[in-house]
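What you see is the complex with one protein chain gone and the rest in place.
Entry: chain A
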Amino acid sequence: MTDKTKLAVGQEAIETFGWLRAHRFLLLRRASQAFFLVLFLLGPWFGIWWVKGNLSGSLTFNILPLTDPFIALQGLMAGHWPELTALIGAIIVGAVYALIGGRVYCSWVCPINPVTDGAHWVHDKLGLQKGWQPKRTTRFWVMGMVLVASVATGTIAWEFVNPISMLHRGLIFGMGFAWTFVIAVFLFDVFVSRRGWCGHLCPVGAFYGLLGSKSVVRISAVERAACDDCMDCFAVCPEMQVITPALRGKEGDTPLILSPDCTNCGRCIDVCAMDVFKFTTRFDDTHAPAREQRKRTQPATGASKAA
């Protein structure tokens, strides 16, 4: 670690490139989230019915059907073979996310993302401990549980509680008490578990992660040799475990972030003053020399060894 770790996260990037460039992917992402929400709200608010429905299923320009593939899968598990329209919609959505990164859904589309990002911001401001940190694999267990529950109850099980559809459908069709689910996720992320919902539990994210495990669009730590250990990328990354193999890779290791957990949010690109990261494809084999052997700023003392 260097002295720069003491600086506020992203401070150096702001000083180097200016505020706007040091927030470009964050701003783009918020714009994208707002875009997908407004697209669905144009109809009920302004009577412009370009898109009908919600994230579970929709119809665009009266021709393009889209279906959430995880919901379609639960329906199949529950024993209902859907009409062709829903199948085609699920295949389109599935194919797109398999190409651009499954968890792009999480960071660029999902309406719960601003909620949990907000929770993380509050968590940070309050200086709280990280709290309960279940294993990263927990969400796959939850996903399996949801599929088993779909079979057992003969229903699309997760849709009874899914905070994503509760919020999105609530905003478009009427909320009722669905906001309680959203508040619950917010409070969970603030007080119980830092980045707990999206990062550890949500089965929808788990499904999309699996869906995009061979996705083409990837972030690469291509300039990793320039890394100065400021740790800002780790601080902003919602799935920080994905960075290490790429950034800290040895000579010959790929600089691509290939973990399906990566949401392609691009915040690491924003905050890096050394311009280490960039969007590229998984076929990008640009040579990326590893970093030099790290220098310790504080040589280990006998006391710290003992500790």
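Annotations
The rule we apply is simple: a contact is a pair of C-beta atoms (placed from the backbone, for glycine too) under 8 Å apart; a residue touches a chain by one contact, two chains touch by 3 or more; residues count from 1.
Quick note on the criterion: contacts and distances are computed from a predicted model.
Here one chain is missing from view; checked against "Peptide ABC transporter permease", "Quinol dehydrogenase periplasmic component", "ATP synthase gamma chain" or "DNA ligase (ATP)", UniProt names that protein "Quinol dehydrogenase periplasmic component". When the omitted chain is restored, the residue from A:Ile14, A:Ala98 or A:Ile156 that touches it is A:Ile156.
When the omitted chain is restored, the residue from A:Gly10, A:Pro65 or A:Gly199 that touches it is A:Pro65.
Among the residues A:Arg169, A:Arg224 or A:Arg267, only A:Arg169 touches the chain that is left out of the figure.
The set of chain A residues touching the chain not shown comprises 43, 49, 52-54, 56-59, 65, 67-68, 71-72, 75, 78-80, 82-83, 85-86, 89, 135, 137-138, 141-142, 144-146, 148-149, 152-157, 159-161, 165-166, 169-170, 172-178, 180-181.
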